[in-house]
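Removed: one protein chain of the complex. Kept in place: all other protein chains.
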Amino acid sequence: MTLIQSPADVFAAVQKVKAGASAFCTNFFPVESKLQGWIARQELSVEPAAGAVFIFRNDRDFRHLYFCAANPGALEQGMAALPDLKTMRLATDLVGKDSTLDPLLAALEKNGFRRHLRLQRLARIDRPETAGNGPAAGFAEKADCPAILELIESSFDRYGEQLPLPYEMEAAIAGRQALTVKRDDELAGMLFFETQGKASTVRFWAVAEKFRARGVGSALMHQYFQIHAAVKRFTLWVDARNENAIQKYRHYGYAPDGLIDHVLVNEMIPA
Amino acid sequence: MNFTFHRKRITGVLVVVPENERSFAEEMKNFNFPEARSLKLKEVMGFDKRRVVEPGVCVSDLVVFGLEHLFDSGRLKRDEIDALLLVTQTPDHFVPPTSNIVQGRLRLKPDMLCLDLSQACAGFVLGLMQAFMLLDQESIRKVVLVNADVLSRKASPKDRNIYPLIGDAASIVIVERDPEDSVIHADLKMDGSRAGALTIPAGGLRQPSTFETAILEDVGDNNLRAKDHLFMDGAAIFNFVQTEVPPLIEGLLARTGVSKDAVDYFLCHQPNRFMLQKLAEKMKVPYAKMPNSVVEHFGNNSGVSIPTVIAYNLATRLLQERVRVCLAGFGAGLTWSAMLLNLGTLSFNAIIEYK
Partner (left out) sequence: MKSVVEILREIRPEFDFTASSDFIADGLLDSFDMVTLVAALDKNYGVSIPGTDIVPENFQNRQTIETLLRKCGAQL
C-alpha cells in the first residue's frame, strides 16, 4: 500500500484500470475540494491489483475502501488478493438504484463483507411553510466544534454516515455551513449542510436527547430553508431504518428519490 | 408545403437600424455576469453590439424614415407603390394595421393594397412569398415588402437570456416582376402545437394586459419576466432549428436538383453565431457560405435579419453580380421556411441609421 502524494497519482491509477475495461465499475467519485484535503493530510493510500485498484481513506478507527475495477470479476479477484482485508477494519459504499448494485454486492460479500447499513436519498419535492416562532438558530462558532462533533458521533453511525473529522468540521464552521441552537450555553442541536449553485444537502441534523420535543429541530430546519430561499434542489441521505427521521423529513417536503447507498463492512468490524 | 414562383425578383434592399448601440459586456454587468464569461459568449454566440430604439419609437417610425430616404434619394416614387406589405409582431396598434398608418403618414395613394402580416423571424421568407403572389395581379407591379420589429420594447430588462440579444430594425425590400423567365422555389412548414416556445403571453385578447401582467415573476434560473414580456424557450427553439431546418433545406435542394455547391450563400435568420455554425456543420456547408455576423453588430433583429445579412455581408457584391442563394427563415409559429432564388443585381443594398 502506497501513500498518495498528489491528485495526479489518483487519476493515473484510475485511468489505468479504465483503459480497455469491459464493464468498468467503481464506487470512487472523489469531490475535488475534499480530495485535496485528504491527500494533504496523508489520509489516502493506494493498492493496485490485476484489473483493479483499491484506494483507502483513513477515518477514526477504520478505513474507507474505494475500488475501480475493469469488471465485477476483476473486483472480486482483486479483493481476494488484498492482504489488508484480514488486517484492517474496512467500510465501503455502493451507491445506485437498488438492482444495478447486485453484481458488486455479490463480489464484496464473497470477500467477507456484510451489509451494515442502507441509506436512502431524499429529495425535497414540496415546500411546506416552516414555523419561525421557535428558538433562534444561528451560525456555529469555532468553539462549538467539539460539542458538535460529540453530538454527531453519538447520533450517527460512524462506518456508514461519513462523519466529519475535526479538521473538516472546523472548516465547515469557518465556511458558515453549520447552524446551532444553544440553551444556556449548551449545544441543544445542530444542522450541518453543504450548498453549491442551486443545490443543497443536509449532512447532519441532530438534537441532543435532553433538548428534544422543544422545537429545536424545527428551528434549525426553518433557518436552513430561510437562508437557502434561492436553492432549487434539496437532498439528503438518511438511514433507511430510521422511520422517525424519515417521517420528520417528510414533514418538510422530502421524499425518497430512488437512490440507495449500501454500506458494507468487513469481518474486522465486529457486528 | 411547396411553392413555385415565376418571373419575380428583388430589386432593392434597405435596412434601417436605430442609431442607439448597446454593448453586451456592459449590459451583462447589470446581471452580475463576470466579464470573462461575457467575453466567452461573445466569442461563441457572437454577442457584442446591438441596436435598440429609444423609448417610444415604433415600427411605423422606422419604416417612414426608410421610405422617405428612398423617396429623397430618387430610389422610389410614392405613386409606384402598389402594395405595402408590413411584416411585424410589434405593430403600432392592434387597429388599424401599421401598413395603413405608414400609408397615411406618407400620403401614399388610395389605389394600393396595405397588408399587415403577423410573423417575426420567419417573416422575410413568408413576406416574399406573399409579395410574389401579389405580383401575379396585373394591377400590382411593385410591392414594398417591409419587415420591422421593435422587440426590445417587449423584452424584460431583467431577463438575461433574452434582453441583451434583441435588436430592433426595419427593412424595405422592393419586389417586382422579372422580365427574365426565372423560377423561385420555396418550402414551408408550420407547427402550431409548439407555438408556446416563442410568445408574448399577455396583451392580446386571450390574456389582456393588466397591472398584474406587468408584474415581474421569477421564472427560474434567476430571470424575471412579466406576462407582457417576450418569452423564448431557448433550448426548445435551438433543438427545433437544428432538427427541422437542415432537412427542409436539403429537401428543397433535392426537389429542385440543385446541389449545395451550386448555392453561393445560405442566408439564414440570425439568432446567434453558434446556432448557425452548428447548422453549417450539420449540412456540411463551409462557414463562409453561411454568414453569421449579423448578431454581433445588430443583435437578433427578428424578420429583418435576412435583409440585414444581404445588406451587410453582400453590400457591394449584389450591386454588380447575381448570386444564387438559399434563404432560411425560422421562428414564431413555429414556422420554418426555405427559398431558393437568384439575388442581384440590386439597384440599392444599404444599411442606414434611424436618428
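By letter and in written order, the chains are A and B; residue numbering begins at 1 in each of them.
Going forward, a residue touches a chain if its C-beta (ideal position, glycine included) is under 8 Å from a C-beta of that chain, and two chains touch if they have at least 3 such contacts.
In this text, all values refer to a predicted model and were calculated from it rather than measured experimentally.
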Which visible chains touch the chain that is not shown?
A, B
Have a look at B:131, B:275, B:294 or B:351 and name the one touching the chain we're not showing.
B:275
Given the full complex, what residues of chain A touch the hidden partner chain?
29-33, 35, 194, 196-199, 232-233
What residue numbers in chain B mark contact with the hidden partner chain?
37, 40-41, 43-45, 161, 221, 234-235, 238-239, 241-243, 274-275, 278-279, 281-282
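Basically, only the chains that are shown with their structure count from here on.
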Distance from the mean Cα position of chain B to that of chain A, given in whole angstrom:
54
